[in-house]
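To start, I am sharing the structure in question, which I have written as structure tokens.
Missing here: one protein chain of the complex. Every other protein chain is in place.
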């Protein structure tokens, strides 16, 4: 096994891909996010439950497709927990910026936590779309709220 | 003046071009041959009078366009004189062969007389059409007889 | 047997490394690599002869025209077309199919007529016919395939019937590798008075092609898949059909006489080539053909049968993989399309790339076919003259590693 491959699929990504978190349907979700990328067959299904104060209290993520889409979905389902809608928008902006631009202010970057590991995917630019798919699905839905 | 140009416009060609022979309209021609090459604007007008024995007794040639078309028309109008229709066909075949193929049997070639000078034009393949124009005009007409 | 070592030396890119590994190029069905003779032909043309073709009386123009028309003659000979007027330069196979569906199709397809294509067509041999069927109110009919990826010919006489006006079929499928019985399709088409068009994008580069023998009415192929440059392709049309076809693109070069009101078309094949042609690439495609002919198309085919047989046998060592297309190498080209339930093709592609191996992953522009297989995409390895058994060994080995990497639970 060469080292180089671990530069794309690092341990955390691989772990999330093989053992996706919150891999469930949830009861009466407040938000349902779906997206497909017909080109590669990636599918995202994220379900979210909000508290009365609009705080995310439960997430379910069932995603199909490539490892990167699956890992990104799984990680997203974890970081959402306990966040308000504003916080999610904020996090998306930082994440999107990391994936698409060259630099992210250090302060902002700290908020990403282990999502920073996904930055590795930029070495393989064509896969960035796979990584962003669960995020764009989510943002599309919560923008409607 | 360089030598090389005389390899295309040799003295005889230039002479015929500057002093075209039989440059006239004739009275009550038996055969009228016309052709144009719209691409370069060459025009051929050859008129022929036949004796009762179908021998060419008079020719008129008024051609416009490039030097090669003019010279070829002028020379054609000279060689036609005194020939029968069969002889014209025969000469055309040899001439056409000289202009298009690589070799002409020596015997045949001798019949060409000074038309052989036109062979020089093959160095400039795009001009072969200009040289053949009066001939094809003629053959088109006498084929109808 | 090909002298692969010698051949490999002719391809500069093969000495390149990818991710610090020697490049193994198995993406030949997408595009082939180019030998130095083809690359040099471009350099030489632009350094010595470059000029616009036709109609120029100056030396460069005459020389360019000669080289350009010589390349056309070479193509004609290569596919055994009796005359070179039948050879129309296009950008690629796709443009050729569009030319036919527009110029021949719009004029000749009547409401209610049927157009038959197979279920394994590339989008390029599907979408133009969808459009034509739509505009001319005709019916596009799809000839189904069997589970093994061959055409299902059980009811062929129902599919090719008196309503059928054209049958357009791929010779070698770019996603299954299947080589279709085109001779049979062609003669069935002719029997009902339909035209037969052959998509030779994958076959012309890999197996001997003889249009006189096949008797096809139209054939398209792409230079870039057969050692030639990008931007040049060929449409062959039978002379008698060509005579009756209206031009497609119009403008300079394809007219003989123009007034402000109307235009008179030029002679064949110029009538179908509007504007300044892709002169240098046409000439370079001629060089590619010289290279292929020097090796011999039958030798190339034999080499690829050998590689395919070898790869098919090696594939057995990998489980969890489904392989598509027929297993008989005599009816399949050097194209291996496979899928694993557990790993997405893109992950396989990325993994192999990190080991220097270039394969293609996706639907290979045959989306309806891939959908009918109930998978999102396939991974595809495709071979050419410079590929070796050693490369296949390394590929199979690396593929095994990929499977373990993604499926082993720590």
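Read from first to last, the chains carry the letters A, B and C; within each, the first residue is number 1.
Basically, contacts are C-beta pairs under 8 Å (C-beta built on N, C-alpha and C of every residue); 3 or more make two chains touch, one makes a residue touch a chain.
All of these numbers come straight from a predicted model, not from anything done at the bench.
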- prompt: Quick one: which shown chains sit in contact with the chain that's not drawn?
  reply: A, B, C
Query: Which of these touches the unseen chain: C:56, C:208, C:326 or C:400?
result: C:56
- prompt: Of C:290, C:331 or C:358, which sits in contact with the chain we cannot see?
  reply: C:358
Task: From the listed residues C:82, C:137 or C:371, report the one that touches the chain absent from this view.
output: C:371
Message: So one chain is hidden, and I want to know which residue out of C:278, C:308 or C:388 touches that hidden chain in the complete assembly.
response: C:278
Task: Would you indicate which residue among C:9, C:73, C:108 or C:130 is in contact with the undisplayed chain?
output: C:130
- line: Omitted-chain footprint on subunit B covers residues 1-2, 4-5, 7-9, 14-15, 17-19, 39-42, 64-69, 124, 127, 130
Statement: Residue positions on subunit C contacting the omitted chain are 12-13, 16, 18-19, 23, 25, 27, 30-31, 33-34, 38-39, 42-43, 46-52, 55-61, 91-95, 97-98, 119, 122-128, 130-131, 140, 142, 222, 224, 229-233, 249-253, 255, 257-263, 274-281, 346, 349-350, 352-353, 357-362, 365, 367-368, 371
Statement: Touch rule applied to subunit A and the missing chain gives residues 38-39, 124-127
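Keep this in mind: only the chains that are shown with their structure count from here on.
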- prompt: Line, ring, star, complete or other: which one describes how these chains touch?
  reply: line
Message: Using mean CA coordinates as chain centres, what's the gap between subunit A and subunit C in Å?
response: 40
- prompt: Just how far, in Å, is the C-alpha centre of subunit B from the one of subunit A?
  reply: 83
- prompt: Out of subunit C, which residues touch more than one other chain, so two or more?
  reply: none
Task: Name the residues of subunit A that each touch 2 or more other chains.
output: none
